[in-house]
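Mind having a look at this structure? Questions to follow.
Up next is chain A:
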Amino acid sequence: MTGTEEMTPTEGPAVNSRDSLDSSAFDTAPAGDAVRVTGVDKVFAAKGGAVEALSGIDLTVGPGEFVSLIGPSGCGKSTLMRLVADLDQPTAGTVEVFGKSAAQARRDQDYGIAFQQAGLLPWRTVAGNIALPLELHRVGKAERKERVAELAELVGLEAFVDRHPDQLSGGMQQRVAIARALAERPRLLLMDEPFGALDEMTRERMQSELARIAGETGAAVVFVTHSIPEAVFLSDRVVVMSPRPGRVSGIVTTGIPRSVARDEALREASVFFEKVTEVREALHGAPVAKAAREQR
Partner candidate 1 sequence: MATATTVTTSVTPTRAGRGVGQVLRVAAPVVVGLAGLFVWWLLTDVVGVEEYLLPGPAEVREEFAANFDAIKEAATTTGVNALFGLVAGSVLGVLLATVAGWVRAVDGMLAPVVASIAVVPIVALAPVLNTMYGADSEYGRRMIATLAAFVPVFVNTLRGLRQTTPIQRDLMRATAAGPLQSFRAVTLPTAAPYAITGVRIASSLAVISALVAEYFGGPRGGLGAFISTSAATSAYARAWAYVGAAILLGLAFYVVTAAIERLAQHQWPTTDAR
Partner candidate 2 sequence: ACGDSDDGGGGGDGDLTEVTLQLQWLPQAQFAGYYAAVEQGFFEEEGLEVEIVPSGGDIVPQDALAAGDADYAIAWVPKVLGSIEGGANLTNVAQIFQRSGTLQVSWADSGIESVADFEGQRIGSWGFGNEWEIFAAMAAEGLDSESVEIVTQDFNMNAFLSGDIDAAQAMTYNEYAQLLETVNPDTGELYQPEDFNVISYEDTEGAMLQDAIWADTERLESDEEYAETTVAFLKAVIKGWAFARDNVEEAAQITVDAGSAWPPTHELWMANEVNKLIWPAENGIGVIDEAAWQQTVDGALSAVNEQGQNLITEEPPETAYDNTYIEQAIEELGDEVDTTGADYEPIEVELTEGGN
């Protein structure tokens, strides 16, 4: 649209391409899409009458793809994510995860999930929190221990495994939540504003880490956020939603390949600013103050 420069990969540090993945440690990507949402409506019965939270949603997330959902408060982002996670059921339409029903995928633990609040169990240590899903699925003690160590290292918390959540900063807690979501090597990560409660600087650091982790594990990610730069920085595609009723109002493909390192340099790259502007405009419905911008 406005940008004229082509995206040039930076010569940053080692690029974690999906090819370099240790495929023995993670499930290999299956044939078919990670998520396929078809014609989904969701209506909530509320006091003042029914609330049409989602209407006619169609969305597909490919294996290993990073898709962000963005939109004003109340547009149904969380609702959509909860349908994928089988935490709620659609009023109409179908949700498929790796070709199965959402419920089956949940029972098979095909996804891991993280929320805005880290939602750690305060009485468990970092290790205990990460191990929780493993414990619930009767993974043996030795294996559990090994896996926890692996995950703690992945999120950079090796030194903190014996701490309790209240002894960690917000960013560290969020990392524990991510490690927990990854515990069972899911091929799909669902994240609902996981960095919403963090301060901006911590948030930027966490974004880079998430990009790295998503790359290393090769998991597909559905990521809900309010932050345009965050969405652009992380995603292959940004799905823009509008409210009342919740609809997909636009999809922006960032065109920033996985092979580009998510680092400081990207944040200051002009392609980044352009995509931010593009998403902002998609969000506001029309190219705002386009005239003014073009003047400059």
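In picking the candidates, the idea was that all candidates are chains of the complex that A comes from, given by their letters.
By our rule, a residue touches a chain if its C-beta (ideal position, glycine included) is under 8 Å from a C-beta of that chain, and two chains touch if they have at least 3 such contacts; residues count from 1.
These numbers were taken from a predicted model, which means no experiment stands behind them.
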{"item": "Which of 1 or 2 touches chain A - same complex, any copy", "value": "1"}
{"item": "Chain A residues touching candidate 1 - in the complex, by the definition given at the top", "value": "82, 85-87, 106-107, 109, 111, 113, 115, 117-123, 132-133, 135-137, 164-166, 168, 170, 173, 197"}
